[in-house]
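Please see the structure below; I have some questions.
Shown here: the complex without one of its protein chains, the others still in place.
Take a look at chain A:
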């Protein structure tokens, strides 16, 4: 039932906001080494990147960005948005992207989670957005569709995007993390599920994978907060592009999955300092969500 993805159809895209990627790349080596890796250096980062040997990779920096999009547009790709440049120049069918402060997680049995393999599995198995399966992913081993699930919907649709989760530092906004300073996510929820059609979801860019050919054009860092900074709490670009992708997927009959894989997000930054910068994003969401809830795309699209 699932498609087979060949290794050379995948690009792993990493936005480098820190210069020393040694630990990051070494920790991910077992999962990344089979694939081509694109590293995009944040144009605002002054130091040289330190990357260990042994990877099949291409590195892009400010000069490349300026050359491809022109220096007036290149502002779009600074900070966390630098990885979108990687999506732009990639020639592969699938992209997997994680933030550079994330490491492989361990499952409750203590085994390292191969997030890359799980994302690939999510993308190759169908999604089921038109009816909710109470046992979650029906294509997972040991699971299936439950009684009452219409047979005509059991073939599913193509999964265009897979949104993973985070152990340790979860992706909360600055006010929430500031309020619950010591809260860390330790709950490993062993499920992948399809986000139902017409349901909106905040798609975090920290740990995602998608079919570039299906939804790539919708993943553009269009929403840039005026005070966007170098901390995840200071960004909304991924939330914005994620909402666009979900609307497009709903319209085109494609699926979006959420759940596994988990990655381990290391502690970084001060949420209270970020509060000032993110507040604008929080206010914007209130305007933006009703728009997305009511937008309708014409049939010809």
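The rule is short, and it goes like this: a contact is a pair of C-beta atoms (placed from the backbone, for glycine too) under 8 Å apart; a residue touches a chain by one contact, two chains touch by 3 or more; residues count from 1.
Throughout what follows, contacts and distances are computed from a predicted model.
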If you had to name the missing chain as UniProt does, which of "Gamma-secretase subunit APH-1", "Pectinesterase inhibitor domain-containing protein", "UDP-arabinopyranose mutase" or "Propionyl-CoA carboxylase beta chain, mitochondrial" would it be? "UDP-arabinopyranose mutase"
Thinking of the whole complex, not just what is shown, which of A:5, A:69, A:252 or A:285 touches the missing chain? A:285
Given the contact definition stated above, which residue among A:5, A:112, A:135 or A:272 touches the chain not shown here? A:135
Over the whole complex, note the residues of chain A touching the chain we left out. 108, 131-136, 140, 142-152, 163, 165, 170-173, 176, 180, 183, 185-191, 195-204, 232-233, 236, 239, 242, 258, 282, 285-286, 289, 293
